[in-house]
Structure formats: structure tokens, C-alpha cells
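One protein chain is absent from this view; the other protein chains keep their places.
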Amino acid sequence: MGRKIAMLGSGFIGRFYADSIHSQRSKDRIVSIYSRREESAQKFAADYETPHWTTAMEEAINHPEVDVVCIALPNNLHEAAVMACCKAKKAVICTKPLGRNAEEAKRMLEAVEAAGIFHGYMEDLVYTPKFSKALQSVQAGALGRILWAKSRETHPGPHSEWFWDKEQAGGGCILDLGCHCVEISRSFIGKDIKPVEVMCWADTQVKPIDAEDHAIALVRYENGAIGQFEVSWTFRGGLDLRDEVMGTEGTIWLNNFLRTGFDMFTTGKGADYVAEKAESNTGWLFPVGDELNDLGYNHMFADMFNAIEQNKAPRESFYDGYVVNAILDAAYRSAASKLWEPVKLDIWRGLEGVAKGASLVDYDEHHYLIKEEKTHFGSTKLILKEKQSGKIIEVTR
Amino acid sequence: MGRKIAMLGSGFIGRFYADSIHSQRSKDRIVSIYSRREESAQKFAADYETPHWTTAMEEAINHPEVDVVCIALPNNLHEAAVMACCKAKKAVICTKPLGRNAEEAKRMLEAVEAAGIFHGYMEDLVYTPKFSKALQSVQAGALGRILWAKSRETHPGPHSEWFWDKEQAGGGCILDLGCHCVEISRSFIGKDIKPVEVMCWADTQVKPIDAEDHAIALVRYENGAIGQFEVSWTFRGGLDLRDEVMGTEGTIWLNNFLRTGFDMFTTGKGADYVAEKAESNTGWLFPVGDELNDLGYNHMFADMFNAIEQNKAPRESFYDGYVVNAILDAAYRSAASKLWEPVKLDIWRGLEGVAKGASLVDYDEHHYLIKEEKTHFGSTKLILKEKQSGKIIEVTR
Amino acid sequence: MGRKIAMLGSGFIGRFYADSIHSQRSKDRIVSIYSRREESAQKFAADYETPHWTTAMEEAINHPEVDVVCIALPNNLHEAAVMACCKAKKAVICTKPLGRNAEEAKRMLEAVEAAGIFHGYMEDLVYTPKFSKALQSVQAGALGRILWAKSRETHPGPHSEWFWDKEQAGGGCILDLGCHCVEISRSFIGKDIKPVEVMCWADTQVKPIDAEDHAIALVRYENGAIGQFEVSWTFRGGLDLRDEVMGTEGTIWLNNFLRTGFDMFTTGKGADYVAEKAESNTGWLFPVGDELNDLGYNHMFADMFNAIEQNKAPRESFYDGYVVNAILDAAYRSAASKLWEPVKLDIWRGLEGVAKGASLVDYDEHHYLIKEEKTHFGSTKLILKEKQSGKIIEVTR
Partner (left out) sequence: MGRKIAMLGSGFIGRFYADSIHSQRSKDRIVSIYSRREESAQKFAADYETPHWTTAMEEAINHPEVDVVCIALPNNLHEAAVMACCKAKKAVICTKPLGRNAEEAKRMLEAVEAAGIFHGYMEDLVYTPKFSKALQSVQAGALGRILWAKSRETHPGPHSEWFWDKEQAGGGCILDLGCHCVEISRSFIGKDIKPVEVMCWADTQVKPIDAEDHAIALVRYENGAIGQFEVSWTFRGGLDLRDEVMGTEGTIWLNNFLRTGFDMFTTGKGADYVAEKAESNTGWLFPVGDELNDLGYNHMFADMFNAIEQNKAPRESFYDGYVVNAILDAAYRSAASKLWEPVKLDIWRGLEGVAKGASLVDYDEHHYLIKEEKTHFGSTKLILKEKQSGKIIEVTR
């Protein structure tokens, strides 16, 4: 038997979640929908054959059939929804970011743990099939020691009006998109490794809004690895969703959206076909095959619901959401102060005092190896460092 | 309630199917496994928690809990399995190709129709998310009239020994890989459009086998469109799985395997990681995120099982399998005769007598438009044909 | 001291050649321009600072300063121009295709050889930097024995009106584009290997013209290798120029135009910028960095002029042009007869009687190796063939 879900929120993301939960041959079903607007709740109920709809949030949560609550509401409403789930002792999964800041996120984390309920943090982009397979390779050592992990998410701006309002959203593109990127980098570097400090540039370059519409940040981890995010609501050309990882023994490049092996050119004369989310509907277009699967939704819900059934923790919990919020808080402080700002983590459950990675490679008793390369002539050229003198020499074999 | 499946065959493809049927949050379950070898049946049953295993095929088919039979056997065993399903009046879905030739396929088609049972043809590659979305675009007219549809599948050779034996397999790479390519092209061109004749080159260029290990063919359809397939068991570099479509108003390029937005470089020093199906495990590798989904298995089973539940035909039935076999038969005859060979279709349920597409574009009363282009200088250059004289002229505006 | 060139023809290709000849720090100069139209000759002379212009072809050829004649005329005018060069005993280089058919080409070849003048065939696409480096790799054995070499050139149709007129052009896209593709395939397979027979499909699918606007052909070489070309004037999306080579030990994919590492998106609001040769000027565009160099013109002229100075043959001579024409003739015959048509080569200077390549790989005394692969479980799976019985077996180590 599958899960019975109450969906809180019937907007863009709520519908995306519903499409995924009901997709393919799923045994899970949404049994109650809550929306602030009656018209919207009714339409959702009709579209997804949801037996119960309501404009009273607690009614959905407390619905006797419901065993999991899925929060798909604007950021400023997450906390109240989580508290209601705690009261009802229902398993809760919450969309990203968890809070508008670490303080909110911490209160939510402490509340669900005090209530003893299941809690999942719906960071879908660490559940994409590409990311999961890349992470396995990294964890199997295929890239050696991780030095740098970047995630970039940029597009021409979000769909719903509340994102553009700083009070409801809690911030701009850093909060909206940076939360994805931070968790991606953190996963590649290792979730046990402590994020230490953040340097962030942010600006409102284009849009007539109070929040930032473009930001770039570096996150330094205790072991010397660097996380990076590049986020923007001003990108032209569609949805740019790319990750890059550098390790001592390898490299990974993931492209999740604009170049995935599907290229289409159309003059537009054939029909008034409009490609999803593209900024144009003629010329070269780059559709994604199966957004629900490729963006990680299917695997995310599978992990969440399996974890509930197996009584174990999901890959992403409110604790992860809290760590992400703490890193983003530091990014906001840094953008304002123009300084590297420390990541403040009252709660930290990973490793402490990890030394900076090092990998001196001995060439022989007296030398370190700096570089070895084949020359055009087929011989081997070595750049070595004398251990005692520190002098750098070149040897060709 | 989901489907209860008997799986016939516990080899590479049977396991792939089982992985897909049980994937994510599926409500469907394999309840019986038949294998010719007891050891293999037992291992499968253990791995997939299958309650019943047997080395007697009919026992699996007739198992009281089973409501769908999934044939994942070598080509020479399909017909007997289908006949057993007819006898048992159980819904049957069969792996590709349906038969070793059209004669076998036709007998199977006639048998399932006479028995009145559900029949699905498991051509997974017309269920890949990319293909499905591309097909929607084509059907919506985004490419105009389709002129040419090519599908290419090449790799270093199949996994199991029976593929390499002409008697068991019925042929070489034409039958093994061409069946995919033919149905892909046919779908883009239109399944109602009659395939008329085939020209095929085939050779055994590398492998010490009787069957062909490399072939290229053209399939002419009644409306003048051309299907093309390129298949080989001698390709080096992994699994090359690409489709290309040309229409009067657009182009589609699909790359399903080697370039899907996942690039990894590894020196191999980090760990003895082996990438799936790749020919090497160091250097640049191109993994696929989620093979089960990206190769179409998930959507194929969803279509099959939904169709059973909704009492309708699946997207691919034994009729399609029969048409594919008829085209492949013509390809084999052509490879031998070196002539264009007619496609022999005793059973044809599509359109008849479709005229060749034409699209004369009037420029004005007296001229057809051949081409219009912008010059370097910003003016418009027209190539026109005078309707009366047939003379071709150039006009710059 | 550089070369002094007479350019015959001031149209699109003549100007492209001139741009290349005068490019960068070249020491070569065009000293005379012949055009059929005075206005056009004068404009060319002004644009390229050419000291002498004329509407009398022989005047340009015989101009005392001229030491090389470059033919950039419509196909039907090549022969007369070549004959005039023979008379004047001037070195001649001719654009592609050499003749409208092999008969014309053969007369030109015999004439230049009788006259004892230098003759170069300007097949630029075997001079592109990518092609040259790929060919070196192939010749160094990086791909093993070559099995198949495909070249594809498709675009929305040529620039000048004479191309669309069958009499002047001698044919449609087979002659216009196929000449490139044939020489590319032939070079990869080996210019010493005899082309034996051709199977070609051709049709006029879209344009209101007499000649073909779409064709696909296979060329079988004596050693069993297959050349393939795909050519069209009906492609939508720009200029598609790709080559693929399969060998027993490797693969090469070249993309010369639409995907070369330069991606641009523009809304078109910024400026009325028009990208060269693209079919649209908004959305995603894929410019080529340096067309003159990337299409091979610079390296082609360097080879031609260096060969003249060093008194040796260029990489491409009229003999190559003749072989190409002979293959295209067979393609035209095949498109009409629907049969594999022999390539008629009265003149053949390569190898004779080359046996079909074979590469039986011994596994041990009693078995041939068919395939070796790593399984998921890390073991090695072998597909072997028993030498005596011919039986195929599977062994896992």
C-alpha cells in the first residue's frame, strides 16, 4: 500500500510535486489538497482526482487518511505549517529552502525532533539521476580528493509573484536558487565536512526589485575544499543548471537542462508549438525529455516514502535544510559586509577539526613530483622539487 | 492494485525489465520467474523477492496470481511462449523483435487476436522520454512534413552468447538492433504510412560469425519519406544511440547515450571504479543518469499496464512487431539480392494510396519560391522559378 | 615572393577564395580578375585591390604577371577555362566538382597532363584543420582498420541561381555537396583503395526543381570498407557538416559547423545583428569562429602554392577530381536504375585486387575471441567460437 498525502499549496511547485507523486505506476496518492484560494483548491482537486480539498490548512493536515504532509507553500508559511504537523504528529516533507533564514530553520528542526515525527527536506536537485550517479563515483574515489565543487542555476526569473517580494520570499535568487547549489556542492565535498566561511557578491542588476537578482559566492570548508554557487534571475536563454567538480584524480561536468542530447530546430511555420520554459519557440530549442525524473522529483519522493516505510532517515532531512540556511545566511551577511563571514552552526553533527587535505607525492627519496608529462618527442618530462633545498628542477627521460 | 507478472527469462534483459517493473514507487510486482536453468531461476527469485520460481514455462504462465506474462527469452523461443499465453488466456507482452521473421510474427499476431488476449510489443526505444517528447513535437507539426528519419544503434556487441548464434537469434545486428531503429523511423514518419521497399547493405566485417555485424538500410515509405537505419556490433566507444529527423520546417537530433550532459574524467588512480557498459574505465567517460528511465523501460511498462487496466490498446502491439519484422525481412532479402526489395505486408491496417508529399510555395502569380536568404549586406535575395518557362532567376531586394 | 593569381569568377566562391588568399600575413596576391559581368569585375577589383580586371577570360589567364589561375566559375564553364590554361601553360587550380561528369573531368585531366602544367583540385573540406588531424590519426593507426566513413553535408540550398539549373550545374545536391563527402570518405578509407560500386537513393522532395534536393548513397570499396554520403538542400537549421568514421579500434566524430564550441543566445532586442548563414537571428545561434580557416581554405591554398614552389604534386590533383566525378556518376546511374552501379574508372592509379580486410582474433589454440567484457560483478565474460565446430560459447572468469 502506498502513502496518502496531504498537499499544502496548489501553485506551480505543488502541481509539479503532484505530477511526480502520481507518475508512472505509483502506488502513492494525494488525498487532500489545501490552498489559500478556494478556486485553486477545487481546480487542483479536479485535476488530480483528490477526494478532499480545503482552505483550512489544519483540516488537510488532520484529515484521518493522511499519513504524510507535503509543504509546497511560499517560504514565509513553512514554519506555521511545520508546527501544525508537529501538533498533529504527522510525517512532514518540506519544499526548499526550509526557512527564510537559519533561525526559522532551527526552530523547525527542533520542533520536528521534539515531536518525534519523520521530516524530509525536498532538495530535489541532489536526487537527479545524474547527480546521484556522479555522487556515487565521487564517493567511490573516482575523482580522488575533492578540491572544488560548483553549482550554477540561472534563469530569467521565477513563475509566481511571491518570489519577487522580499518579505514573503525572505530574499532573492540567493535563497531561491542558492539553496539548491549549496546542497549540491556540500554533497560532493562531503556532508560531514564543516562549512567554515562564505564570501558572496550580490547585486540587483536588472529587475526593479529590492532583493538581489544575481549573486556569486565561495564557501570554504574545513578541509580546504571550496564550494561555489552562481545564481541569477537575469539569465537569458532558458534554465541553465550545471555542476562542475574538480578532484585530484578527476573531473565531473553535469548539464541538467540546456544540453542533454535533445536538439530541435523549428521555423515555427509548421505549427504554433511552444516548448516548455524556453524563452523562444522558434530556432534551436533544447527540450528536456522527462522533467519530473530528470529534475529528481521521482527519486526524491521514492526516497522519502521508502524511508517512512522502512523507519529510517531520508537522504535529506530538516537538519540538512538548516545547514543550508546557515550557509545562505552567511552569504547574505557577506554580500552586505563585503567580508568573508563565518557560517554560524549552533547545531553541527558532522566531523570537527578536519585537517586540510594534502597530497605530497614522493618521486624518490630526495624529490617530490610536481608534474610528469609526455613530450612531443615521446620522452617523459618531470618537474621535481628537491626536498631539502626546495629547488625546482626539470628532468627529461 | 498493481499488476502481477510472470517473467519468462532471467537473463540480462529479464533483469533489466524486473529492475524497471519494481522501480521507484511501483505498485506492480513479479510473482513468478521461469528460467531454463534452476540456478538462474533461484538467483532471480532471491534478488527480486519473487515468491515463485520454476523451470517449467507453463507453470509460470498458469500460476493463479499471474495476470500478465512478460516474455524475455531468446528470439527462437518467443512463439512457443506466446502460444502458451494464448492457451492460458493471459495478457502477454513480448520483448523485441517479436519474431525471427514476419512469418513467425504473423502467427503470433493471429494467435493473440484469435485468443482475444491483450498483447503488447516491448519496443522500449519509442518510449524514451526524449523520443516521446520529440514525437509530440513532430505530431504537432513543429517540423512540417517529415522527409527523412534516421536511427542509429551501434555498440561493441551484445552480452549473451545466443545473440551470436544465427539459428537462435534469427539474424545478426539487423534483427537485434534494426528492430528498434525501424520502429523509431516509422513512428516519426507516421505509423499509418505504408513502408514500400527497402535497400540494405550488410556485411560481416569483423566478428568470426555467420550473421552480419554491420548494416545500413533505407526504407522508402509511400508518401516519399525515407527511413534509415545504421546498426553495428563493431562500434568502438560504447553505446551509440542517436536519431535524426528532417522535416520541411525543422530538425530533431536525439542523443540517448554517449552525450547526455554527463562528462566524467578519471585517471583511475582514485579507485578501481568501472563505469557501466563503457569500453574503458579511465579517461573521459559519459555515463547515463538513469538507464531504466532514459531507455524507456519505465514509460513502456506504465503504458502496457495502464492499457490493460483501462482495457485499451497499448502504443505498441504485436501488429507493430509484425510490421517491423516485415521490414527487416525485406532488408535481409535486399542485402542478399542487392536490389530494392518490396515490404510484404499481408496484414496492413494503415492508409493506402497516400500520394507523395509536395510543397510548391507560390511567390507570386508567376513564380514559385525556391529560396529566400539574407545577404551579408542586409538585403533579401530570392531564388525564384518562373511557372511558365521553368526558368530560374535571382532577385535581390 | 608569393604567387600572382588570376581569379576567374567574382561570385560567392570567388570572393571566399580571395578572402582566404589575402588573409592574415599572406604573401600571395590576386593580380587579375575575370568576370562575365563588367560591373561585377570592377567591384571585385575595387574590393580586393586587384590591379587588373577584364570580361575576357583569356586576357586574365594570359596576363603576364599571372603565374596561377584559380577557377571559381559555374560547373559548365570549368572545361573551357582549363583548356585555356593548358594553352597558356599556366598552373591551374579548379573549384569543386572538377567536371559535371567523369567524361568532362577526364578530358581536363588528360589536357593538363598533356600540357605539363601544375593542376590542383580545390576540395577544401579535406584541408580543414579537424579533418587533417583526424586523417593523421587514422593513418597512424589509432582507429585500426577502417570499416565505414560517412560524411554529411546538408543546408537549406546554395546561394547562386545557377546551382538550381540542372544544365549549368550538371546536377543537384549530389554534385554540389556529394563531391565533398566522397573525397572525405575516400581519404579516410585510403585513396589507394578502389571504389567498386555505388547504391544511391535520390529524390526531389521539396524544391520546385528538376535536379535532386536530397540523396543518400553507399560506396563500396575493394577492401570491404563502406563510404557513405548524406546530402540535401532541404535541411533546416543552418549548415550541417559532419563526418563519422568507424574502425576496428576506434571512432572519430567531426562536427565542422553547428556545434563547434560557440553558443550564443540573443533575444534580438539588443540590436538587429544577423549571424552569418544562420536561418534565424534570434534564439540560440552557433557561429563558427573563422570560416576561412575552419573550412580549409587557408590550408588548401598553402598546400597548392607550396606545391607549385616546391615543384611537387598537391594533396588534391585533377586526378582526384576525376575519381570523385566517376563515383558521383555511378551514384546518378544508381539513383535512376535502383541498382548497385559499378564505378567506371578508365584511369586508376591506386592498388588493384586488395582483399577484404579480416581480423580473426585467436583466443587460444581452439577458439576465436568474439567479445570480452567486464560484468557488473567485476568478472570477465568471454564470448568464444570453437574453431572446429563453429559453436559459440560463453565463459565467465
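For this structure, a couple of remarks:
Order of writing sets the labels: A, B and C. Residues in every chain begin at 1.
Note that in this section contacts are C-beta pairs under 8 Å (C-beta built on N, C-alpha and C of every residue); 3 or more make two chains touch, one makes a residue touch a chain.
The shown structure was predicted, so the numbers you read here are calculated from the model rather than taken from an experiment.
Looking at the complete complex, one finds that the omitted chain is in touch with A, B, C.
Note that of A:Ala6, A:Ala45, A:Ile117 or A:Met246, the residue touching the chain absent from this view is A:Met246. The chain that is not drawn here is touched, among residues A:Gly141, A:Pro156 or A:Gly268, by A:Pro156.
Among B:Phe265, B:Trp348 or B:Tyr363, the one in contact with the hidden chain is B:Phe265. The hidden chain makes contact, of the residues C:Glu39, C:Glu167 or C:Asp290, with C:Asp290.
Although one chain is not displayed, its contacts with chain B can still be listed: residues 236-238, 265-267, 279-280, 282-286. Residues 143, 147-148, 154, 156-157, 159-161, 164-165, 199, 201, 203, 205-210, 214, 216, 218, 220, 224, 226, 228, 232, 234-237, 240, 246-251, 274, 276, 281, 338-340, 357, 359-361, 368, 370-371, 373-374, 376, 378, 381, 383, 385, 390, 392-394 of chain A touch the missing chain (whole complex, contact as defined above). With the whole complex as reference, residues 2, 24-28, 128-130, 132-134, 137, 140-144, 247-256, 259-271, 273, 275, 287, 289-290, 293-294, 298-299, 301-302, 305-306 of chain C touch the missing chain.
Definition applied: only the chains that are shown with their structure count from here on.
Taken as a contact graph, with one node per protein chain and an edge wherever two chains touch, the assembly is complete, since every chain touches every other chain. Inter-chain centre distance (chain A to chain C, centres taken as mean C-alpha positions): 49 Å. Centre-to-centre separation between chain A and chain B, using Cα means, comes to 35 Å. Of all residues in chain A, those that touch two or more other chains are 265-267.
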